[in-house]
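With one protein chain withheld, the remaining protein chains of the complex are depicted in position.
To keep things simple, chains are lettered A and B as they appear, and every chain counts its residues starting from 1.
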Amino acid sequence: MVFFLEQLLNGLNYGLLLFLIAAGLSLVFGVMHLINLAHGSLFMVGAFVTVGVAGWSGSFWLGALVGVVATFLAGLLIERLIVRSLYARSHLDQVLATFGLILFFNELLRWLSGGTPLFSPTPDGFGGAIEFFDGFFYSRYRLAVTVASLVVAAGLWFVLAKTRAGMLVRASASDPEMVRHIGFDVRLVGAMVFAAGAALAGLAGVMSGPLVSVEVGMGEQVLIIAFVIVVVGGMGSIQGTFWASLAIGLVDTLGRAYTPVLMGGFFEPRTVASVAPSLSAVLIYVLMAAVLIARPQGLFAR
Amino acid sequence: MLLLFLLLAVAPLGLEAYLLGELTRVMIYGMAACAVGFAIRHGGLVSFGHAAFFGMGAYCVLMARNAGYQDALLVWPLALLAVAVLALVIGLLSLRTGGVAFIMITLGFAQMVYFIISGSQSLGAADGLPLFGRDTLAGLSLDAIHGFHYLVLVALGLVLFVMVCLSRSPAGLALRGIAHDERRMKALGYAPKRLQLAAFVFSAVVTGFAGVLAANFYQFVGPAYLHWIVSGELLVMVALGGIASLSGGLFGALILVLFEAIFSEYTTYWRIFLGPAVILSVLYLHKGVHPAVERLLGGRDD
């Protein structure tokens, strides 16, 4: 029971982090019809900058701040220099150019970091575990990340649903002509959405730092999972992205925790040890296949 | 085009083994890139999952070797059959939605194949396994690079010949139409999905063939064949070589290998230059490098 609760919270934590990444991807696609492979690179940059600055200054918080700001600025810069020319291009061109960005960022960080994985310290005051009830301990940092992600997700919902800026974003997605007619610059909306998406991915990277090893290639791992989320949730539906993120986070985490246990009832331990890891790694893709068979347009598409 | 083939045919007479090997490598990757380009030109299918087929072909050689079979006449057709089955399943699922989701879904399924195979102990898991010598062709040894070079050259010529025939056939013409305007083709009585599936499987089988050849060339099989970055590099070759011609991928492979040869002289992090080069060529060299070169040479190409 305690094990299950812990895994459940871990899955929730993972799903919410994934949402921060997938949300930007989904919004950028919804508003600008752009497929951005370099989105995962921004996640990676956020994690690396935080580790770097925290190591240099001794303060995780300074690192986190610089990490988020840096990814926001990187987003603005990338949008201005490269992505803006891609909106009117084919998806193939978009894929190629943003793949070029991945190559660049990966190699740059491999060069700067020397290619070895880095480890980010847990920020002061968030180490250790807290005791929920008798015998159930949970990592204080993971809990803080879960709460922070929830707050950010709620904030994103509020901005999109309740504010003028959010209305503008939604209108740009469904009817860019109209937005132009009422006197707004659709390109500016696009740039802000792109940079905000970059900052969200960067924030996810910042918060993931202490949970995983910070290394080159971490961006594409989450990018591919974010794509699975967008397909499962339905293209361009932010609500679908949210629920699909939670579903994928839970399926992956619980799958990894319970596949060996479940298999243990049927197979020898040696078989379990060799098959279970790759079996649980493919669970989310099986989920994607199931969704494609049952509802090809995604679970939450209108 | 003919000029290039002539060069490849006389190359073994004058080149030392290492350089000849580089040319063989160009032909192998070029074959895979031509296949990726075929699916884009004929059917409008931008696949970011062809690494799965390339790797599947390579791993089939390893699996046959594990089972004690080493002759190309038996092993290679079986390998292509296995790739075709895999492509049929992935294609059926990925074609259930259209457009940009296709890119994400093919990438997702390729990652799934990566996890399954790289998790298998008998296939060398994360490290891969050496092959100790190439397959034989009806009992003849292919271990000398000269013989293997000519075999690959003949195979490449055959593949390109088949592609030319297909592209001129009614089905090929229809597929080109589908790549341009799917709705229009439906109004002319075509069922796009069926034709696209056939084109996708064909493209995958050719890529798998290149994977079979690559396994024999390196005499080593490992997860690197299946890595998503292979899919990206194949697309880069297509773009550099030019999407408009069937053999563009071959030129793209040549350009990429030359690029690596030149820049890896200066730094092991040569991809730091490749990324921006890809971006620049997408933004400014619309149709790839190959058409520009062809124009200079005054040649024509199908």
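FYI, a residue touches a chain if its C-beta (ideal position, glycine included) is under 8 Å from a C-beta of that chain, and two chains touch if they have at least 3 such contacts.
Following the convention adopted for this analysis, contacts and distances are computed from a predicted model.
Participant: Unshown chain, UniProt name, "Cytochrome-c peroxidase", "ABC transporter ATP-binding protein", "Pyruvate dehydrogenase E1 component beta subunit" or "Multicomponent K+:H+ antiporter subunit A"?
Facilitator: The UniProt record for the chain left out of view names it "ABC transporter ATP-binding protein".
Participant: So which shown chains sit in contact with the chain we cannot see?
Facilitator: When the entire complex is considered, the left-out chain reaches B.
Participant: Tell me which of B:177, B:211 or B:232 is the one touching the absent chain.
Facilitator: Residue touching the chain left out of view: B:177.
Participant: On subunit B, where is the contact patch with the chain that was removed from view?
Facilitator: Output for subunit B: 165-166, 168-174, 176-177, 180-181, 183-192, 195, 198.
Criterion: only the chains that are shown with their structure count from here on.
Participant: CA centre of subunit A versus CA centre of subunit B: separation in Å?
Facilitator: Using C-alpha averages as centres, the distance is 31 Å.
Participant: Which stretch or stretches of subunit B touch subunit A in the complex?
Facilitator: Contact set of subunit B toward subunit A: 40, 46, 48, 93-94, 96-97, 99-101, 103-105, 107-109, 111-112, 115-116, 118-121, 228, 232, 235-236, 239, 243, 269-272, 274-279, 282-283.
Participant: Applying the document's contact rule, which stretches of subunit A touch subunit B when the two form their complex?
Facilitator: 29, 33, 35, 37, 82, 85, 89, 91-93, 95-97, 99-108, 110-111, 220, 224, 227-228, 230-231, 235, 274-275, 277-278, 281-282, 285-286, 288-289, 292-293, 296-297
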